[in-house]
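Presented below is the structure to which this report refers.
Only one protein chain is missing from this complex, and each of the others stays in its spot.
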Amino acid sequence: MKPVAFDYVRPTNVSEACALLAGDDGARIIAGGQTLIPLLAMRLARPTRLVDIARIADLAFVRDEGEDVRIGAVTRQSVAERDPIVATKLPLLAKALPWVGHKATRHRGTVGGSIANADPAGEIPLVAVTLQATITVQDAAGSTELAAGAFYLGPMITALPEGAIVTHIRFPVWQEGRTGAGFHEVSARRSDFAFVASAAQVALDADGRCAALGVGIGGASDTPVRLDAVSEALVGSRLEETEVREAVVAATANLETVDDLHASATYRKRVAATLARRAILDARDEALGGRHAR
Amino acid sequence: MRLDIGGTQRIEAPIERLWASLNDPAFLTRCIPGCRSMQEIAPDRYAVHLDLKVASVGGSFEGHIGLSEKSPPEQCRISVTGSGTLGHGSGEARFKLEPAEGGTLLIYEGSGEIGGLVAGVGQRVLRGVAKHLVGKFIKAVRSELEGSAATTSAKA
Amino acid sequence: MRVELQVNGRRAEVDVEPRCTLLDCLRDTLGLEGTHAGCEHGVCGACTILVDGEPARSCLMLAVQADGHELTTIEGLSLGPGELSVLQDAFCETHGLQCGYCTPGMILAAHALLARTPQPTRADIVEAISGNLCRCTGYGQIVEAIALAAERLRSANIKTGET
Partner (left out) sequence: MGEVASFKYVSRKRRVREDRRFVSGQATYVGDVTPPGTRHAAVLTSPYASARIVKIDASEALAMPGVDAVVEGRELAAATDPLLIGVDAPLVKRYPLAVGRARYAGEWVAAVVAETRALAEDAREKIRVAYEELPFVLDAEAAYQPSSVPVHPEHGSNVLLDRPFVWGEVDATFAAAPHKLAYRVKWGRSATVPIETFGVVASWDPWREMLDVWASIQMPKFADQIARALRMPMNQVRVHQDVDVGGSYGVKRGIKHTVLAGFLSRKLGAPVKLIEDRLENMRGGDMHGPERTFDVELAFDGTGLVHAMRMRAIDNVGAYAGRSPLQLGKPVGAIVGPYRIEAVAYHAIAVTSNKTPQEAVRGFGQAPTNYAIETGLDRVAETLALDRLEVRRRNFIRADEFPYLIPSGTTYDSGDYHAVVAKTVKHVDWDALVAERDKLRAGGHLAGVGVASCLEPSGANSSFEPLLNPKNTTTTWMESCRIMVDALGAVTLTIHTTSAGQGHETLAATAAGEALDIDPDRMRVVRATSLESLPSNSPVGSRMAIMLGGAAYRAGQKLRDKLVAIAAHQWGMPAAQLHYRNGGAEDPATGRALEWPDLILIAHRHYHLMPPDMEPGLAVSHVLQVPTGGGLPSPDGRIQMYPCFSFEFHVVLVSIDPEIGRPHIHRYVVGHDCGTVINPDIVRGMTLGGIAHGLGAALLEEFAFDGEGQLLTQSFMDYLLPSAHEVPEVEIVHHVTPSPHTVFGQKGSGESGYLGAPAAISSAINDAVRPLGIRFEALPIRISAIGDAIARAKGLP
């Protein structure tokens, strides 16, 4: 399982990287390489040149910008996992990161790499969609911002234009009320690709009513899916179990789910509703301050 | 690995134009994702060369496309075979065209088999990729015929 | 391409193709054959080494990406010729292995754990080695080896960095 031969260049800044990509459709970006290198080894990916952006310093940062937290694309997943800003301002991302791959892959894998790789079971893309993050991409012509919700088009398929690079991701910080997060995942083995995953973040107002809610499903469909209908149904409620159960079942009724060797489409749809409910209730309990996980 | 594709799409073009386009190698070369060339080697039989690229996965395919059971302009059957570094595949699909107000309904129904490396390691995502590629084909047909940047009416 | 690596505290200059993984470079170019290939697609963990003290899969890194990092392989853990570290010795004590093929990766993952968490719980240990597949042992005696090493390091008051 030896890759095809390719060149390797290490640009010192983003524009240099974009220039290297422009006009060379055989060039591919490598950052952490945790998904790309297996594809190289299996000769599924056959680039003529790898452009290594892992050491571009101005792409590695976690910055608290009040309204949101901005994370540089080549920030290592393990760095984000240990970052205090993520822990305090992005509880959902903090809760999802330990589910990403293994400790060994998180030490090399990057946040931007996971976002761009768009694995249907990817935990970071799921959190980005759930929190309605914005993904900044840059190519030779300049940079644009894409909504995470419109970024994922299919399995490993995104709206990233040809020759563009993800430079950073802005995760909105929920300001009002007490926030809580919940994350659940089912896979054959603890660290495998998720059959189904659900990420939920809840904000409660002073008297315990839901001021904001975001819940998403990963692994079940070709892309991560935000269940907007659930947000609409439950904002204002007290997130009682029965209300939550009804809302998630309704919202997943016509969720298009994948059927594969490991899990059936009906299983994924049914468990999507279950995990969404559990994630929401966990988030509610965390917001209430009670450490009572389902 | 067995893949089933199917769907109904509204194309804002008259049935005759859609039918002619779907039988025009040059048109198909522009619409089939990654298609580099499509030479007619016999009546309704074409040798094709594809350079498929989905995300970071890419590979070249050599294959054949055959059109059969044609009853213009309503119906035809298309068979595809091909192999390359990523694996091999074959498929059958039936196209039905029905005039609808303001355009034509393109109804397609088919199944295919994918084998080799990509089925051996990619079973988890293969169906989604196939669905996406069919969607890209439909989008390309629409944008060719409808001229303006068409909005995809249904999720492919 | 010429690359300068820092392996087990020593500088090593290598000339490798960009497509050469760090795993193949360590084994074929530097002769450090204690690191093993199990799947070459990043799942089994037999190729685990330490990169700046943290476990990483050397089959998921290109050699050309590895310059400027402090690399540690199993050969770097022994205290000297014929001298096992506390952790290596603990694996012998509890027979935390059988065929030995996953063992170097397992020991390096454990080493990184103990450096960070000197008194790990059983759950900490299981999580730390969950990325390293072993087909022989069923993991029981491996967990016991790591727990024994933690205990010995604590009582001997050796800072884990020097094990």
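A few remarks follow.
Should a chain be cited, it is by its letter among A, B and C, assigned in written order, with residues numbered from 1 in that chain.
Following the convention adopted for this analysis, a contact is a pair of C-beta atoms (placed from the backbone, for glycine too) under 8 Å apart; a residue touches a chain by one contact, two chains touch by 3 or more.
Remember, it's a predicted structure, so these values are computed and weren't measured experimentally.
In the full complex, the chain left out of view touches A, B, C. Interface note: of C:L30, C:L60 or C:I107, the residue touching the hidden chain in the full complex is C:I107. The chain that is not drawn here is touched, among residues C:R116, C:R135 or C:R154, by C:R135. Although one chain is not displayed, its contacts with subunit A can still be listed: residues 1-5, 42-43, 186, 188-193, 195, 261-264, 266-267, 269-271, 274. Subunit B residues in contact with the hidden partner, per the touch definition given at the top, are 1-2, 83, 85, 87-88, 113-117, 119-121, 123-124. Contacts to the hidden chain, counted on subunit C, fall at residues 17, 19-20, 27, 32-41, 43-44, 46, 73-75, 77-78, 84, 88-89, 91-95, 97-104, 107, 126-127, 129-143.
Heads up, the rule we're going with is that only the chains that are shown with their structure count from here on.
Averaging Cα coordinates per chain places subunit A and subunit B 31 Å apart. Work out the mean CA point of subunit B and of subunit C, and you get 49 Å between them. Centres computed as Cα averages put subunit A at a distance of 30 Å from subunit C. For subunit A, the set of residues that touch two or more other chains comprises 42.
Within subunit C, the positions touching two or more other chains are listed as 41. Those residues of subunit A lying in contact with subunit B across their complex are 25, 28, 36, 39, 42-47, 117-120, 153-158, 193, 222, 256, 258-262.
By the touch criterion stated above, subunit B contacts subunit A in their complex at residues 53-59, 85-86, 117-118, 121-125, 127-129, 131-132, 135, 155.
Interface residues of subunit A facing subunit C in the complex, by the touch rule stated above, are 1-8, 30, 33-34, 37-38, 40-42, 50, 52, 54, 78, 102-105, 107-108, 190-191.
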